[in-house]
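One protein chain omitted, others in place.
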Amino acid sequence: MNQVTKTTRRWEILPVAIFLALWEVVARLNLVPGQFFFPPFSVVMEEFGHLIANGVLVDNFLSSLIRVLIGFFTGSLAGVALGICMGWNETTNKALHPIFSLLYPIPALGWLPILMLWFGIGELLPIAIIFICSFFPVLYNTITGIRAVPKGFIRAAEILGASRMEILKTVLLPLALPNIFTGLRLEAGMAWRVIIAAEMVAIPTGIGALLMRAESLIRVDIIIVCLIVLSVMCLSFEKFFIFMEHRLTGKWR
Amino acid sequence: MKAERKLERVEMLKRVSVLLVVTFFFSLFALFLSSEGREKAQHTTGKEIGMAVEFMDHAACAYVARDKGWFVEEGLTLSAYESYVTGMALAAALARGDIQVAYICLVPAINAYANAKVPLKIIAGTHRCGYGLVVNPKKIKLIQDLEKPGIRIGCVREGGAVDVLLHRVIDMYDLDEGMILRRVKRMNPPKQILAIKMGQLDAAFLPEQWATMAEGFGFSMLLTPSDVWPEMQGSVLAVKEELIRDDPEIARRLVKVTQKATDWVNERPIEAATIMARQMSVTGEQIFPFKAARVAARLEITPQVLLRSMARLDYTTRISPSTVQQAIDYIHHLGYIKKAFRAEDILDLRFLR
Partner (left out) sequence: MPTIELKNISNFVCRDISVTISNGEFLVLLGPTGAGKTTLLNIICGLAPYEGSVLFDGEPIDTIRISRRKIGYLFQDLALFPHLDVRRNIIYGLSTMKRGHNQIEARLDEMCTLLNIGHLLGRYPKDLSGGERQRVALARSLAPAPRLLLLDEPFSSLDIKTRKYLRIEFKRIVKELGLTTIFVTHDFKEAEEVGDRLAVIESGRLEQVATPQEVFFSPNGYKVADFLGSPNIFDCRGYEVLGNGLVKANCGGFTIVAVWDKEKLSKIAISPDDIYVSRDEPPGPPINRFRGTIVEEVSHNSVVTITIKTKTKDILARIRKEDFLAENLSVGRDVFFILPLRNLKGA
């Protein structure tokens, strides 16, 4: 890392460090109004360590992670696959678009009551919510990506002897990747926000369940730990897709 | 290079300035909130108090005292009177500072004191026991049947008194903790009643009167605290320390009214049940916004149900420090509070004596 980058990185960390220091000081000096129980940052970190050591955080985190991965992966895959069909084939688009345009505006969490009735309270419920949360945005971003490819490229490929499948594989999909990644990146973080909410509804494991337990016990330190985990995971997932997008498309964009 | 460094320094100074400005405005906001809180507290000292009760016959004395006007008689004006479906929700309200007096289960009171550092004191008891395990008798005949495959168990969230009872049952009957806890569906009592009605639960740990209501749907009481924890303290009368500090007379009058109402409930249970049914019916419509629970609240909390339920509670203002200590130690053992403490730290029974 060169000197300029090092310095820039240091400068970026400084506001965070100041924020954490302020938090510690404000909480320690009890400057927060009485009704807001506000543990210092160090207490939160201590509880963080404690939850990792006793396995509670890791177990719940893994439960949430597995649900997010399964739901996100299947939802995105379905979104990309169907998005390609709808973007590439006008008949498919005309057939499915009216249905999806009615379903799309329903927020993922709005499906919770009906899914609870259909699937009961089990692993399938949060996975289904994440699936829905991921599916629609990725679908529409894929459709947009496919359609945004200038027709000139498709014509050029056709004239150069490419079949429809070859055009899809070698021209449309690669050029649609930036849009697809936009959808994936946006929904990666959203999946975590949604899983927490889904887990808060009577599911016994996961970060959301841990959050609810902490709320019942008025353990604000544990609540903040859960929020930190949520934030880090949202950020990590988003960063991962930014990295992948750059890796796959950075050379030519 | 020098020019670059200079630019970076300038940029950094700008960022720090922004942070300082934001911190300044945030501090102003916090100060404003703080002064609002103090104003609220000032407004409610003197003879006005904010009170909260649980939506259960645990708070029978409060319902009766309010109905009879005994609070007013003692010169206690209630600036707020709120009902909460669970003790945990009530504890959160206490922590927020909305209320100064609470008729609350002992366990959530301990959690509020230890975890949220709410400066409260327990000045009297209201009842002992008043919790139970109700089961579908076709599927569960013994406690050990809870371990049978496919059994679905309902219970409130961690931190509630019935949750502690659940853990006590697991310990006393040596059940597989992991397996049992994996089967537990966490929901508040009205939702559990609904779930029982729809056949989605096979067993439920419930506080009274909800446990008795479950019997109305074919469930039967399999276990009460006397089976695993005799003398289990139920609810208590808890007040904020500042209330005692600023005006101990209020605390004394509260205990007096509670004592009077408790005696009355024991002497006239039928009338008490009628009063509670009436009051809870009104309250139920207010605190259950959704139709299904309103149906549960309105149609099934009858005087008959309450009467039967009340027979399972031991209404008394007596409270034993050793029982409270037992509860503190057990909750600490469960990991709900980080550090155990002495019962004397949370008790102030001088008004009772």
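Order of writing sets the labels: A and B. Residues in every chain begin at 1.
One rule holds in what follows: contacts are C-beta pairs under 8 Å (C-beta built on N, C-alpha and C of every residue); 3 or more make two chains touch, one makes a residue touch a chain.
These numbers come from a predicted model, not from an experiment.
Taking the complete complex into account, the chain left out of view touches A. When the full complex is taken into account, the listed residue touching the unshown chain is A:F153, out of A:F73, A:F100 or A:F153. Screening A:S42, A:S101 or A:S163 against the full complex identifies A:S163 as the residue touching the chain left out. Although one chain is hidden here, its contacts on subunit A can still be listed: residues 150, 152-153, 155-163, 166, 170-171, 174-175, 249, 251-253.
The rule is simple: only the chains that are shown with their structure count from here on.
One finds 36 Å separating the Cα centroids of subunit A and subunit B.
The touching residues of subunit B, when paired with subunit A in their complex, are 4-5, 8, 11-12, 15-16, 19, 23, 27, 30, 33-34, 36-37, 88, 91-92, 95-98, 111-112, 115-118, 156-160, 181-182, 184-187, 200, 336-337.
The part of subunit A that touches subunit B in the complex is made up of residues 4, 7-8, 11, 14-15, 18-19, 22, 31-37, 120-121, 202, 204, 209, 212-213, 215-220.
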